[in-house]
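One protein chain is absent from this view; the other protein chains keep their places.
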Amino acid sequence: MTTQTAGGGKRNGFLAGFAGYKKQYALCLMLLPTIVYFIIFKYVPMAGLMMAFKDFKINAGIWGSPWVGLKHFEKAFASRTFLRALENTIVISGLKILVGFPMPIIFALLLNEVRSLKYKKIVQTVSYLPHFLSWVVVAGLLNQLLSPNNGAVNYILTKWLGFEKALFFLGDNAYFRGTLIVSDIWKEVGWGSVLYIATISGISPELYEAAVCDGATRFQRLLHVTLPALLPTITVMLILRVGSVMDAGFDQVFNLYNSAVYKTGDIIDTYVYREGLGDMKYSFSTAVGLFKNAIGFVLVVATNAITKKINGSGIW
Amino acid sequence: MKKLLVIALCLMLALPAFAMADATPITWSGTISVAPYLFGPWDEAKDIVVHPTEQLMKERYGLDVTFDVVFVENANYREIINTRIAGGTAPDVFIGGDAVVLSQYYDQGAIASWEVDFFKENAPATYEFLNNGGYQGRLKDYVDMFWKLACADDGKMTTVPYFDEQSAMPSKTLMYREDWLDALGVAHDSPDVLPKTLDDFVALLYRFANEDPDGNGVKDTYGCSESVVRAIFGAYGSSYNSRLWLEDGEGGLIASDVKESNKDALALLKKLYDDGVLDPEFVTGENNGGYWAVNHAFINGVIGASCHASIDHYRRPDVMGDNGGPVAIEWYAINGADSDFVYAPWPAGPDGEYGLEVGYPVSLGTGYAYDARLNDDPDKLAAIFKIMDIFGTDDEIMLLNCWGIEGEDYAVNEDGSLTNFLNTTDRNEKGIRVLRGLFGPEKVNSERGMFLDFYGDKTIKNRLDFFENDQCGMYRKNVVRGLLPSASEYNSELDTLRNETFVAIITGTQPLESYEDYVQEWMDRGGDILTEEANEWYAENK
Partner (left out) sequence: MREKVSWADVLVHIILTLFIFSVVLTFVHMLVLSFSPGYVATKGGLHLWPEDPTLDNYAKVLKSKYIWLGYKNTILRTLVGTSLSLFITAMGAYALSKAYFPHRAYWTLLIVFTMFFSGGLIPNYLLVRDLGLLDTFASMILPGMVSAYNLVIMRNYFQSLPEEIEESCMIDGAGRFRTFISVVLPLSKPILATVALWLAVGHWNAWFDVLIYITDETRFTLQVVLRRILITGTQQMLESTQVQEMNDYLQASPEGLKGAAIFVATLPILCVYPFVQRYFVKGIMVGSLKG
C-alpha cells in the first residue's frame, strides 16, 4: 500500500504535490465537476461581498456604487440594540450547541439499545416528523400549550405539581431562552439522529461479539464500541455546528418572540429584520452577514485545529 | 342653402369621430407588465378579463397593447421584486408599498419619475378628478397633501395615490361581552348608559375580573388585554404602539412616545396588571394565530372588553343581508346564536381625550411605482397613463375589470350602485381586478369608479351610520404628514425601545420611576434628531 505524504518541508511538499495530479488523474477527474461548480456558483458571486463596504445603489450596480469603508459596521456596533442582539445570539446558540448537540447522539444511542426491531422502526419514523413542520405551525401550537391562562403545561404545573403561579414561558425573560432550546430539541432531535443511526448501522457486529466475549456490560459496549465508532462523525458534525453559531434560528425566534422578551431573545437576524431589511438596505444586511460569517469561519478554523491536536483528525 | 345644410349635417355626424380621435391618438404599442398582489391563480382570467380588455382598447382607442400579469408572491414580495430590480428584470409596474420604501427606491434610482404636467397631459380626466378633491370634491382641503404624497422632494411624481376617506375613519370598535354585562346587571340598551369616563370604565373592568361573570366559580376571568391597553393610552392622549407627533401645547411638536401623560397611563396599567385585571398574556396579544382580526381572548371568554377589531369584522348578520362579518361568524359559532357582543363608546381620560389614532383621507394604497427604465421610454409611460384614464372614463372597461360580467357576476341597482354576486374567493379565481396597478392604486380614480367602489357601497354606508352615533370627533392624528428625513434611520430602534419599556413597566420588570430614564434614552438614540426635524417641518407647514 503506497501512501504519498506531503514530503519534507512545507514548501517542498506544496510544489511536489503538483506531480500528483498526473498520477491521480482519475481522482482529479472525479473531483473536477465539484470544483467547477464551486468556482462558478460560489466564488464568482462572492464578489458581491463588496457590498458590505459600499452604499449599494441599484442604478449604479455593485461596481458603480460608492465606497464607504466600514460605515455599516460602525453603525451596527454603535447600536445598543445590535450589541444586545449579538450577545443573545451567542448565548442562545451556545446553549443550543451545549445542550442540543448531544441530543441526537444520545437519541441514536438509546434507539440502538432497543431490541424490538418493530418498535425501533416506529420510533425512528415518528421522531423525525416534527422536522417537517414549519416554525409558523409549531409556534402556534406552543402558544396554546404554554399559555399561562389555560395552557396544558401550566395546568399540570399548578394543579398537579403544586406551583403557585403559572409560568409565562413565552413572555418572561427567565424562561424564554429555555423554551427556545427545549422546543428546538423536540423539533430536530429525530431528524438530526439519522446520520448517527446510519453510522451505527455500519459498525461490524463482530466487534460487539468480541466485547461480549470479554465480559463487557451493555453500558461498556456502548462506551467502548459504539461511541468510538461514532467519534469521527461526531467530530465533523461538531466542527460544522460550531461554524453556524451566529445563526441562532431566525424562523423560530421570529415566530415566538414579542417585546417582553427582546432583552434575552432578540437575536441579530430579528434585529436586522426589524430594521426594514426587506427594503433596499442591502449594504447593511450584507455587512452584518459578513460579520456573522467571519466569526463562524474563525471558530471553525479554531475548532478544527483543536480537534486535530486532540484526535489527530479534523476537516482539513 | 341645401348645401349648407348638408355641410352642417356632415359636421354633426363627424363630430363624434372628432371626439374619439381627440380622446387618444396613441401610437405606442407593445406589452405592459404589472405585478399586483395576486390572490388566486389568475390564469383562467386571461380569457375572462384580460383579453377582452385588450380587445376593447384596440377597437375603441386604437391601442395595440398586451397586458402581462406577473406573479410575485405576496409574502416575499419586497425581496423578490428587489432582486428583479437589481437584475433588470422587474415588471413595468410594481408595488412600492409605503412612503418609506418609495423614497428609498427613488433615491436608488429604481423607479421612474415624471412631471405633474406630463401626467395632466396624458391622463386629463384623472388629473382633473384628483385635483378637484376627488368624489364630488369632498376632499378639496386635502389636494395639497395629495400632490405632496405623490411627488418626491424634487417635485416630480413617482406614484399615483388616491383619496380614501376610510383611512380617516376609526378602524377599531370597543365591545363588551353581552353575557357578562347581563351577569353583572349592567344595563346596555343604548351606548349612552355604558361607561364613558375612564374611571367608570376601569371600574367595570374590575368587576369583570373579580365578580365571576362566567359563573363557573373559578377566578379565571380578566377585564381586558392588549387592545384595551391601546384604548387607555388613547384616553391619555397618546399611543401605545405607534409614533404620533402631537402638539405639545407650547407651539411645538412632541412624539407620543415621550409624552408626560404616558406615565399616568403606565401607572394605571401597572395597577391593572398587579390586580389581575389586565391579562398577563397581553404581551402576546389577543390573537392566537390564524386571521389577525380574531381576538381569541375575547371570543373564548377570557376577557370582557376588547377593541381589537372593527365593526366590519364584527358586523351582525342581516345588516348587509349576509351571515355577518368574518369574526362575528366565529363568535356565534363558538358562543351560540343567542349570544351577542355590545358596541361601546370609548372611555375618555382626565383631559377628555379618547379613542385611537386615525390617518388622513389621502392614501398611497399599495403604492404602485414604475420601473426606472420607463424614464427612457416616455411614449410607453404616456401610454400607461392614457390607459389609466381610459379605465376611469370608459364605463364598460371599468366594469369588466372591477366587477366582471353583468348579470353573471353583478347586477346594477336603481341608484346606479351594484350588487355583487361573487364572494372574494370566486372573484379572485375569475381574475377580476387582476389588472389593478394599471388603473391606479387599487381603486379607479374617477367619479363613477369611487361611487361604485366606496360611496355607493352598503358596507360604507353602514360604517358611516354607525359612526354618527359614536363619539367620533376626537381621534388623534399625526400632525406631521409625510416622512421625516431621518425616519428610516432611527424608527425601528426607537420603536423597539418604546415597546420594550412600556411592557417592562406594566409587568413590573422595570419600576415606574424609570420612565424619565427611558425618555432620556429615547432622546439619545436619535429621538432628539427626529424631534428637531418634526419641529422644523411644523414651522414650515403650519
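As written, the chain order gives the labels A and B, with residue 1 at the start of each chain.
One rule holds for everything that comes next: contacts are C-beta pairs under 8 Å (C-beta built on N, C-alpha and C of every residue); 3 or more make two chains touch, one makes a residue touch a chain.
Here the structure is a predicted model, which is why all the values come from computation and not from measurement.
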Displayed chains contacting the withheld chain: A, B
Residue of B:62, B:289, B:317 or B:456 touching the missing chain in the full complex: B:289
Option from B:334, B:411 or B:539 whose C-beta touches the chain left out: B:334
Missing-chain contacts mapped onto chain A: 1-5, 14, 17-21, 24, 26-31, 33-35, 37-38, 40-49, 51, 62, 110-111, 113-115, 121-130, 132-133, 136-137, 140-141, 144, 150, 152, 186, 189-190, 194-195, 197-199, 201-206, 218-219, 232-233, 236-237, 240, 243, 282, 285-286, 289-290, 293-294, 296-297, 300, 315-316
Contacts of chain B with the absent chain, listed as residue ranges: 37-41, 43, 70-77, 79-80, 82-84, 86-89, 97-98, 166, 171, 288-294, 296, 299-300, 310, 312, 326, 329-330, 333-334, 366-367, 423-425, 428-429
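Rule of thumb we're sticking to: only the chains that are shown with their structure count from here on.
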Gap in Å, rounded to a whole number, between the CA centres of chain B and chain A: 41
Residue ranges of chain A in contact with chain B within the complex: 56-61, 79-81, 139-140, 143-144, 147-150, 168, 170-171, 173, 258-260, 262-263, 266, 274-276, 278-282
Contacting residues of chain B [partner chain A, same complex]: 78-79, 82, 85-86, 100-101, 104-105, 107-110, 220, 279-281, 283-285, 288-290, 302, 372, 488, 492-493, 495-497, 499-500, 502-504, 507, 509, 525
